[in-house]
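Handing you a structure now.
A single protein chain has been omitted; all remaining protein chains appear in their positions.
Labels run A, B and C following the written order; every chain starts at residue 1.
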Amino acid sequence: MTRLNGGLVDRGTTLSFAFNGKSYAGHPGDTLASALLANGVQLMGRSFKYHRPRGVFSAGSEEPNAMVELREGARQEPNTRATVTELYDGLIARSQNHLGPLNRDLLAMNDYFAPFFAAGFYYKTFMWPRAFWEKLYEPMIRGAAGLGRLSKQADPDAYDKGFLHCDLLVIGGGAAGLAAALTAGRAGAQVILADEDFRLGGRLLAESHTLDDAPATGWAASVAQELASLPNVRLMTRTTVFGVYDHGVYGAVERVADHLATPGPRVRQSLWRITAKRAVLAAGATERHIPFADNDRPGIMLAGAMRAYANRWATAPTRNAADPVAVFANNDDGHRTALDLMAKGVPVLGVIDPRPDAPRLGDYDLFAGGVIDGTKGRLGLSAIRITQDGRSSWHRCGALGVAGGWNPNVHLASHHRGRPVWEETLLAFVPGTGGPSGLFPAGAAAGKGSTAAALQSGMEAARKALAEIGIAATALSLPDAEDAPIRQAAFWHVPGKRRAWVDFQNDVTVKDIALAHKENMRPVEHLKRWTTLGMATDQGKTANISALAVMAELTDKTIPETGTTIFRPPYTGVSLSVLGGGDTGAHFRPKRLTPTHHWAEEQGAVFVEVGAWMRAQYFPRPGETHWRETVDREAKAVRAGVGLCDVTTLGKVDVQGADAGEFLNRLYSNMMGTLAVGKVRYGLMLREDGHAYDDGTCARLSEDHYVVTTTTANAGPVYRNMEFARQCLWPDLDVQVISTTDAWAQIAVAGPKSRALLERIVDEFDLSNAAFPFMACAEMTVCKGLRARLFRISFSGELAYEIAVPARYGQALMARLMEAGADLGVTPYGTEALGVLRIEKGHAAGAELNGQTTAQMLGLGRMVSQKKDSIGAIMSRREGLAADRRRLVGLTPVDPAATVTPGAHLFAEGAARSMATDQGWITSAAFSPHLGSSIGLGFLEDGETRMGEILVAANPLEGQETRLKVVSAHFIDPEGERLRD
Amino acid sequence: MLIPHPLLGLRDSQEFTYLGDAALMDRPDPAGGNAEAAFTDYVFLRDNPAGVHRELWFHEQGDRSWLVVTRDTVTHEILGAELARDVKLNEEGAQ
Amino acid sequence: MRFSGFRVVKEALTGHKGWGMLWRNPDPKPAYDIVIVGGGGHGLATAFYLAKTFKQARVAVLEKGWLGSGNIGRNTTIIRSNYLLPGNEPFYEFSMKLWENLEQETNFNSMVSQRGIINLYHTDGQRDAYRRRGNAMLLAGADARLLGQDEVREIAPFLNFDNARFPIKGGLMQPRAGTARHDGVAWGYARGADMRGVDIIQNCEVTGFRIEGGKVQGVETSRGYIGAGKVGVAVAGNSSRVMAMAGMRLPIESHVLQAFVSEGLKPTIPGVITFGAGHFYVSQSDKGGLVFGGDIDGYNSYAQRGNLPVVEDVIEGGMALMPMIGRARLLRSWGGIMDMSMDGSPIIDRTEIDGLYFNGGWCYGGFKATPASGYAFAHLLATDRPHETAEAYRFDRFARGYVIDEKGVGAQPNLH
Partner (left out) sequence: MTDLTPITALGAKTARKETYDALTLSENPELALASLALRRDQTPPSPFGLRLPDPGHCADKGSVAAFWTAPGQWMIEAPGRANEDFAARLEEEVPGGSISEQTDAWTAIEITAKNSAALEALMQKLVNLDPAQIAPGHAARTGLEHMSVYLIRRSETHLAVMGMRSFAAALWHALVTAAARIDQTA
């Protein structure tokens, strides 16, 4: 055990957890990493490429090494940073990416072959023989690559999403963030303070600083308490703001229950989209390291992390309490690690500082002008080699803190592709001016790293931000705080022959960068891509600047000349579950149900998705063993008697106004303004590019009131186009439109007995052919006073009507029609039979109106009026459209037992099966119970002149060829007598 | 994105359906000479500027207004929004 | 220098002293026979084939940033030739055949991996449309299989078959489709072109065209004027911007397409899976990241970044399709500028300006086209005749009414 005194863990409570099957104890307030360290566990993982043993390197979300598979079963979560995993009782974690036990990883042999695995090696080999790539090389590489494992089971937890709005979003709850939030909160602004940690305070929790001579942790706690008491402030801990989007929208993930064994009734995480008028970026800074030979052993970590473990988590970084700790720093700040450790009673070997004039800030051995250029210890650091004044010596050492300076966390400030700018006095990139508008960097994220500067800049940023939106905030009286100047050397790495790691997780060393330079992969993006630098789960947070510095040295340029990388969302990894949030199964997208849905369910209907709608596909009856049997029965019932089908899904739009007729004239290719009141007309719409778009009917209920229908699929787009035409093209027309699709239940009543059936439910309305002929419409009442709209239109080719009643009565009307028509053999039919009937009649549907066809191809060329302009009319006359000779035809199999298969291509008999000889394709097909064979519709070159010709339908995809005869698309009643009967 | 609706204030762009260049409001005269060429330009060609762009957004899950939004395609900054109907009527009034 | 396993071993044993530059950093010469504007995948491939196949000796590629910094540097790496229309399918199949021999041709491992693509279908209507397409693919000499639900389940048992809003009924598979290592493609072509004498000039932005008497004379650049016998523009994403300098308006809008990659995971997903009902497609890279994407954001943009609703929409689709990916994390996202054309298909054609040639309008599908696009553009530049598989990719198809509209949505780029 290496637990120290003090710290912010609750020693009164013990939590037990398991790592790689072994049980340990920790306390509330611990992270998995701190608890493991407190138990003397240094070895926590393996690197990506060489499988080098690795220990914890940081104390935050920038962690490259200590990654585990957390939890078990379907909740197994790969690549989880131990450094930000809040300890809970019963936590189970395993190390990942090794073969065999962690301390004897068989894949560690990769390390011996490291010279072969130099940067970019795989681009230069594995090319011969060609077939070996997919069969041998790639599977081998894929197997060895990757990090943690998915369980391959569905995530069992719940997630949700939400929206928040505020005046000021404060990102980060350290000194700067707390000052900003307090400033804004006291001013009465709506404030959200978000921090990825489970405790507010940021670096104040990790340091031994005082504020007004009291521990800084106390100040942080009291500010947090005051903020919590303000109704206008929302505190969101365990919340990472991961991205800045347009116009002040921020993406944040709140880990609601990740600190619990299971979420229980709650969601595990929530995705918040925060709309903030202004924001303060107070995300702090990330310490960087100094590459030197063999710098990746467990026990070597960032000096600031070492302080955090000692101060906040009361943990020494060593395996044994007696092991001395050393610090390698190129700046004064790093020396504080030695002081803090000494204050906690940890033996300190000394501070190695390459600066010849390095100051001694306390009672420790100082190796000024010295460097570390070697380490020992297979599974954990045991010794370091210090070279000073040309002399080298080995020293026993259990842990080493490395302090290479601090990089402001500028990430969010560059999410809009604004480049950070180099600040030579800080030796770091700070947010540039091209950041997201409304985002104000403050504190260490803005390069204001001392506690005093952070507090001051947090407060100022909040005041400035709020002033822009008219909120005056009073200055805080800030506590006295540490304000040490930043003193550091531009010392970027220790040159040497052995490997010095820059990017730990992806095993990118100084040598790799040198090789990239040699091979002319010098632009920073080439460097990253060639070496995989910064591509690991930590996105190079601790590596990129060091790498740039090495490349700058090699090219003899400055760091800013060498380049910088900009960052993209997310700031840290965000679970796909929470981004995908909410329902993933049957409720993934909402369903639309027809007014007769529940009735159809009771009838045992099988449903099919049609866009968002669920429609009855067919209604099987007991004894029917195959869907075709059912569909045949339904289709036959319509042609022989009467059938009922819910057609509510067709889009319905009320078009009203003095100019409604003129308006429809311009939308439809055919004439609508001349339609008589009480009449319906079939209409065809084109897109402005001249292709067929949608079809439907227009019914004129009164002089200034039409009801038009659209196809189910295009209900939304057609309505949108109507509004476009009304508002953007012809606002001078007096026309008003509104969708009424859902308002009316519409039922097709089709078949020779449909009139007889309807006569039984209408209230004194003359349905005779003379009084209410084909293509008539009327408003009337049914079933003793229920308002209804009746249209005499037919999709099946039979005598048919569509009747609409208020949707709430749809189900009752359907039941009434079934009851009233029992003796007529009334039969409900679904979309499948509907399809059979319309194919038999040669009506185009979605497969024919697929957006690629023309009115002429559909046989509707004459509907495009030459007497008036309408949308698409001009462009429909272009050469290519006019020259298209494909026409809609009917197809029947020569062998009546054969099947017509939609998607097969049409060829002249004897023609080669090639693209050049391809003459069309089959769009739709069905078994026609009336013709006793399979039939189809298709587009065929010169189709209208080829009636009777025998073709071959080729379906090589399924190894089929079928001989078909070309016939009229109107298989049934080609003269259209039945529907006028 | 947030669209500054002239009647309703800032609204989530998710409520809107995007169409494209506001020049789509300027449908050519079908009776004009060379209408087919004019329509070809109208239907198929775009300025597609990197910078300020006047474009049409439909408030589909809102008040069903078509808006002419002026937006910078490089920064996504929105410089203004008007009801398309007003824009069109003003244009026609000016002619 | 020839790359090989032998060479890698030899260098490993001798301290990697023998590796040289992958390509030179030449200064621009006063003039070239052919200048390619744009050092992305298509521009580099064009230069490669100009030098290798069409034996052009005086060729330069001008790139405003670093080579491969366009959409070749950021995409979801899918290669496939599963198109329906005769204007498209032979071209993409030609591309597929070039992919299949790419490494041998460039002596650079671009990791072309033919692990297959499956486009899932959920309704009979979609199945019929896929059958028509699969047959069209076979008729064009490509490969295709129509899978039933059981066959999909066998290949991808982790998909949501049991509790889905849009149940999977089957899929159209192209077994020869797959992925390639996108940067490796750019580098392979760049190195191959450079070795054959092409000057690849990075950090050289074209700022104007010098056009006299209706003929292009050369280009003004940030590194001075460069004369050219012919200029080929291959700057998809920025086509309108660049061609506007020559006074041309294009049937193109620029849109942003986002793509995503997860943290590295042990092998989980075998090939490429496309879920049309949920706007989601995914593959797993050799490094272990899930690489996925969906629809374009849908508004004109040159910002190279997108917005959160599309991130959510894509990942919602992913979670609905394969809820087992939920515990993985999104690692990176990025946004590329797409040349969205008015019919969803590209343009490889001469322009009204003599000597000025255009290659663009690739929508979000330019990566897979890289080899054939380069080849066909090189063919056009070298011979002044379109390559036989690219004859339909003409400017005048819009005016004349011969659009190549795979989706059937008309002249609205954000729907393609």
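The rule we apply is simple: a residue touches a chain if its C-beta (ideal position, glycine included) is under 8 Å from a C-beta of that chain, and two chains touch if they have at least 3 such contacts.
Here the structure is a predicted model, which means the values were calculated and not measured.
Visitor: For the chain that is not shown, enumerate the shown chains it touches in the whole assembly.
Guide: Visible chains that the missing one touches: A, B.
Visitor: Touch as defined at the start, partner being the missing chain; which of A:Lys161, A:Arg278, A:Arg312 or A:Arg792 qualifies?
Guide: Checking each option in A:Lys161, A:Arg278, A:Arg312 or A:Arg792, the one touching the absent chain turns out to be A:Lys161.
Visitor: Which candidate, A:Ala220, A:Ala500, A:Ala807 or A:Ala925, sits in contact with the chain we can't see?
Guide: Hidden-chain contact among the options goes to A:Ala807.
Visitor: One chain isn't shown here. Among A:Phe48, A:Trp744, A:Phe795 or A:Phe907, which residue touches it?
Guide: A:Trp744
Visitor: Which residue from A:Gly73, A:Pro590 or A:Gly932 sits in contact with the chain not drawn here?
Guide: A:Pro590
Visitor: In the full complex, which residues of subunit A touch the absent chain?
Guide: 158, 160-165, 265-267, 273, 275, 582-583, 587, 589-595, 597-598, 612-613, 648, 654, 656-658, 705, 734, 736, 738-745, 781-787, 805-809, 811-813, 816
Visitor: Provide the residue numbers of subunit B that touch the chain removed from this figure.
Guide: Output for subunit B: 7-12, 14-15, 60-65, 83, 85.
Following the convention adopted for this analysis, only the chains that are shown with their structure count from here on.
Visitor: Out of A-B and A-C, which chain pair has the most contact pairs?
Guide: Counting C-beta pairs in contact for A-B and A-C gives the edge to A-C.
Visitor: When the centre of a chain is set as the mean of its C-alpha atoms, what distance in Å lies between subunit A and subunit B?
Guide: Distance between chain centres: 28 Å.
Visitor: Take the average of all CA coordinates in subunit A, do the same for subunit C, and state the distance between these two points in whole angstrom.
Guide: 22
Visitor: Quick one: which residues in subunit A touch 2 or more of the other chains?
Guide: Subunit A, residues with two or more chain partners: 245-246, 249, 416, 688-689, 875, 878.
Visitor: Please list all residues of subunit B that touch 2 or more other chains.
Guide: Each of 1, 19, 36, 40, 43-44, 75-76 in subunit B touches at least two other chains.
Visitor: Going by the contact rule at the top, pick out the subunit B residues touching subunit A in the complex.
Guide: Its residues touching subunit A are 1-2, 10, 17, 19, 24-25, 27, 30-31, 35-36, 39-40, 42-44, 56, 58, 60, 64-66, 75-78, 83-85, 88-89, 92.
Visitor: Using the touch definition from the top, list the residues of subunit C that touch subunit A in their complex.
Guide: Those residues of subunit C that touch subunit A are 3-5, 7-9, 11-13, 15-16, 19-25, 65-66, 68-69, 73, 86, 89-90, 101, 103-104, 107-115, 122-123, 125, 127-136, 138-140, 144-146, 158, 160, 163-166, 181, 183-184, 187-188, 202, 262-268, 278, 284, 286-288, 303-305, 307-308, 311-312, 315-320, 323-335, 397, 399-403, 405, 407-411.
Visitor: What does subunit B use to touch subunit C in their complex?
Guide: Against subunit C, the touching part of subunit B is residues 1, 13-14, 18-21, 36-37, 40-41, 43-50, 53, 55, 71, 73-76.
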